[in-house]
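Mind looking over this structure? Questions follow.
With one protein chain held back, the other chains of the complex are shown just where they sit.
Right, chain A next:
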């Protein structure tokens, strides 16, 4: 098989599964639907591993070819084309392997749901879209993939379309993402207009250096660097997709979707598309310190302030969601300090451990009979041993325990920030260090509340109508005589399989990915202007050495402190958090209301645009145009006709005369200026 067919097969196998399950799911039944979609994704996954192996062993060559010409206009081809290099190969493996795990998991999680086939069709369609996004060799296909994953995300957040919260959340997600896409599309427009009239990555990157000094006047009289404006606009797209402040508001609400997709789309893959995009565009971003500083500030705000919100959540999925936001912020910070490879490295480790944590949370939710409130949990360790152990491993990876995967990637980010000389790196450095404590605290708050301590579901008074429940999960929460139970093997197997990379992948991958040749010629860094990675390389000796050294550094002790404080607060002295809540009531209120951003956005954008629309409609259309202009002239005609009625003689010749006079009059009036002149 030649490479082109291989790559086509990787992308199209999930699509085929999706189409079969989606259009013919009613005919082939549930079992066939999951078999065919899992088969499609499995084919992709196996081939992706083969591709990655090729790049790791150095045998594979970069593939960059058009596949299909979508549109030709004005001498420019808009094509579908594949660029497969080591970055793509890594993304392929991450996407397909997490997707495969999620597919298998879904058999257990959704097995009572009447929309079973539809769900499998959607997640396979998502996999296809995401693969097209990461394999693209040009901006137009990138945008296609970008919007397609957004579509599937919309469909899946609203999967339980009877729930008012779900269909509110999916509309919100789509619209907030559209705000990002708005910037993204304008960025693509600038690329097409100024970078040599091509949307092909390689052509654009080749044209970029010559444009270093070029300025454009967006506001007349003010010169802005073209590269900076382009990079910032493209980054607005990333802010939407990767949920960066202030476009992050859709991600927590997206938890209304079924948990498997929270793991796949809203943690491991889709939300990292923005990170991937910026890393892919490193040759452009390296040319603009302004853009990098901006990215750094946005990432830092997201990393720290979204972490704070994780502390006050009571819904198990929302804790993981805010943790995802915070970790996406870390990745963005890494991009900002030109440590693209570190960002992508964290993207990879995070994909595994966060998918694990989400799927673990899903398993807990199943064990609790669809109760998501952590206040009703506790002591689940006994009843769900596999879920407990794998979740613990995931949490340890997340907080950056030495030798776990998250440690290598997160510690590298912190070091990279400290090595950076950008003006914003001071703030970023503060944010990521404090973030370590915050992460450890909320993670282990969740861990202790769920798996240890008192078995609170016994006395929990969760009413059966506490959540907007519906037909398919009619049993909300445990009944009086129920006990939590471990999930079936289709659920626990993916947990185990994800736990393995969550633990070891960092140790194995850090050397080739950050300091080896893996990303050579793929990620571009201007080492003279941004020598961060060189300084890191100087410090780095081996993965094992880095792990040992960690015990002497602040992040480790901060993480440990976070765990200990969480243990003390929620295991030892549960009255303290309540006390703190009371003492710092305003702060608590601010956090519980998510800094009131939802309310502000709703008041300003949703209500504002509706008010403006109503104004234009009632005042502009109805009062001014219709009232004054249209009906006014109709009335005028009416008044006129009352007079002219007398002229109606009933004789053809008199009408004809009138008509001719009229036409002549009109011609005269209309062309009078010409004649007079």
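The rule we apply is simple: a contact is a pair of C-beta atoms (placed from the backbone, for glycine too) under 8 Å apart; a residue touches a chain by one contact, two chains touch by 3 or more; residues count from 1.
In this text, contacts and distances are computed from a predicted model.
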Identity of the absent chain, which is to be given by its UniProt protein name, from "NADH-quinone oxidoreductase subunit M", "Glutaredoxin", "3-isopropylmalate dehydratase large subunit" or "Septum site-determining protein MinD": "NADH-quinone oxidoreductase subunit M"
Residue, one of A:144, A:235 or A:285, that touches the chain absent here: A:144
Touching the absent chain when the full complex is considered, from A:69, A:542 or A:593: A:69
Identified contact with the non-displayed chain, of A:67, A:186 or A:311: A:186
Where the missing chain touches chain A, by residue: 69-74, 76, 143-144, 147-148, 151, 154-155, 158, 161-162, 164, 167-168, 171, 174-175, 178-179, 181-182, 185-186, 188-190, 192-193, 216, 218, 470, 609-610, 612-614, 616-617, 620-621, 625-626, 629-630, 633-634, 637, 663, 666-667, 670-671, 673-674
